[in-house]
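Complex shown without one protein chain; remaining protein chains in place.
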Amino acid sequence: MKDNQFLSVEDLVVEYTSNDQVIHAVNRVSFRLDKGQTLGLVGETGAGKTTIAKSIIGILPDPPAKVRGGRILLEGEDLLQLDDRHMQKIRGKKISMVFQDPMTALNPNMKVGHQIQEVVELHENVSRKEAEEHAKRMLEMVGIPRDRFYEYPHQFSGGMKQRVIIAMALACKPDLLLADEPTTALDVTIQAQVLELIKNLKVEQQTSMILITHDLGVVAGLCDYVGVVYAGEIIEYGTLEDIFDHPTHPYTIGLFGALPSMGKRVKRLSPIHGLPPDPSKLPEGCSFSPRCPRATEACKKAPVEMRNLGGTHECRCILADKPGDR
Amino acid sequence: MLNSEKEQQGRGKKQSQLREVLKRLMKNKTAAVGMVIFLIIALASVLAPVLAPYDYAQMNLDETFQTPSREHLLGTDEYGRDYLSRILYGGRFSLGLGLCAQLFSLFFGVILGCFAGYYGGKTDNLIMRICDVWQSIPGILFTIILCAALGTGWINTVIAMGLGGIPGNCRMIRAQLLSLREREFIEAEHAINCPSGKIMFRHLLPNAISPLIVSSTMGIGNTINGAAGLAYLGLGVQPPTPEWGALISAARAQIRYYPYLILYPGLMLAITILSLNMFGDGLRDAMDPKLKN
Partner (left out) sequence: MINYIIKRLLTLIPVVIAVAIVIFTIMYFVPGDPAKNILGQDATEEQLQRERELLGLADPYFVQLGKFLYQLFIKLNPGTSWLSGFPVMTELRVRIPRTLLLSFLTMALGVAVGIPLGVTAAVNQNKLPDKLCMIGSMTFISIPDFWLALEAVILFGLRLHWLPTFGMSSWKCWILPVVCGSLPGIASNARQTRSAMLEVIRSDYVATAKAKGLAPGAIKYKHALPNALIPLITMMGGHLARCLGGSMILENIFSMPGMGMYLTTGITQRDYPVVRSVVVILAIVFGVVMVLVDIVYAFVDPRIKAIYENQTFNLAFWRKRKDA
């Protein structure tokens, strides 16, 4: 099945084992991404978003994590079947990742410039001098003066560190950028700057991106497609308009209900009651059914398949063919 | 995760936490094996009067330096005393020494550490500077000097070993208290005007004690080890007291011809300390799963 799909993830299953307990972190996740497009993965902490990203770039901590099934096709090549040596060539070159916490994601004992230079030397066929020059250019590109090349991470603020990490991730012009909550750990004002930076660089370099976040505002500003992740499953998937204008899954609707809105005046925000299920003991039926205000007996019996609601809009809810009634 | 658990002062929570620790501990094979071995040794020492085939001090000059035989399972020493009996009784002296010295240093270390950590300021500064000086003499050297000052013998070895352990315990409890003092639940106690003694012993100490339990478990082993070393140098427990180190010290003269006299007490020392270390290691993992690797 060779099509020109840029990235397609099919039925990805990832499990963690700890103390004889199996934690179902990712369950049958599938999605596709075209070149230059951005997919936003939204969901609560612990829903499995980071695990999805880490399995794409192949840095799941093994043990305890293990990919149990599925395929991750990048330009028709299954990344899960590649051996370590091949994956090393892809990591940092074709796919790169920006981590959540810039404070800990840089090696504290290595000059920041060298950390960027390292990835250039690794993947590009250039001399040490050229790599250094390239790294300095990257620093400038993310708005850091080139003479700070020789400084250590502790001399940088959180926002600056995140810029360095972005420079590092984009140094080899990757085809796919995985951004794992790139702004969560930053101040609100810095968040906007970093997001703007990511947006511009992405356009400039024609990079596809998977943006992981729990901030719907960020999604609205950056993404073309949105996948809503709940308990290791994508429970709703569609274009930005599909999700924002016609949210269908009760969980997605709940997410929007828990957000204050500028336009509407609401007396009280409506939170989603309850907690996400224990990932070692997922419910038999729909994983959201214990918290769902509209759950029926049928919801609790069998797992719910993804249903197409027209176009790219898909939803994992048996009540989904009756959109609109809220 | 553990910290938030700790902050739960509720009784039921405390018990379930203890049960959780025990459960994790029993799952750890190394720790369980260590505990069983140690319990066997401790039991054998306690029951020495029942188990020992002879009186440990009973000399028999007709039967000196007998190699292990049916009558004397581990042979006899230079005065014809049954070596197995001596080693069994030796456990009482060695284990008792480790335990007492550890309790001694724990008691004073905790008191000093509480004062330093709770009152802070000048008290803290004074106590910490004393600890600095205390610890600027390498441990064994300090114990040697104390032994010289106090004289030899079991009780003096206990005091010397115990004194050496105080600054370490003091520092540890202080560091714990300093971090706990800033937490909300202690602030809440202050807010309701709880007396400081009560805050210290009811609320702070129980939360600060768990790393101390681990270090003390391993500390017993180290103390037994150190005390045996002192006895070997002739500065600790003196022969004919059958403490294991003293047994080795006494057997040193026979190293050329009767090396088994050195072998057995040394083996007992090694096994005892090993079991305590295995147990302590497991205990640490069980108490703080985060640290486990």
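Going by the order they are written in, the chains are A and B; count residues from 1 in each one.
Just so we're on the same page, a residue touches a chain if its C-beta (ideal position, glycine included) is under 8 Å from a C-beta of that chain, and two chains touch if they have at least 3 such contacts.
Here the structure is a predicted model, which is why all the values come from computation and not from measurement.
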The listed residue (B:I41, B:I248 or B:L283) that touches the chain absent from the view is B:I248
Among A:P108, A:P145 or A:P271, exactly one should touch the missing chain; which is it?
A:P108
Cross-chain touch to the chain not pictured, restricted to B:I41, B:V110, B:I186 or B:M278, is B:M278
Touching the hidden chain in the complete assembly: which of A:H24, A:H123 or A:H249 does that?
A:H123
Among B:M128, B:I159 or B:I213, the residue in touch with the chain that has been omitted
B:M128
Could you pull out which residues of chain B are in touch with the chain that's been left out?
128, 132-133, 136-141, 144-149, 151, 171, 174-175, 178, 221, 225, 228-229, 232-235, 245, 248, 252, 255-256, 259, 262-263, 266, 269-270, 273-274, 276-278, 281, 293
Across the whole complex, the chain not displayed is touched by chain A residues 57, 59, 61, 84, 87-93, 96-97, 99, 101, 104-110, 118-119, 122-123, 152, 154-155, 165, 168
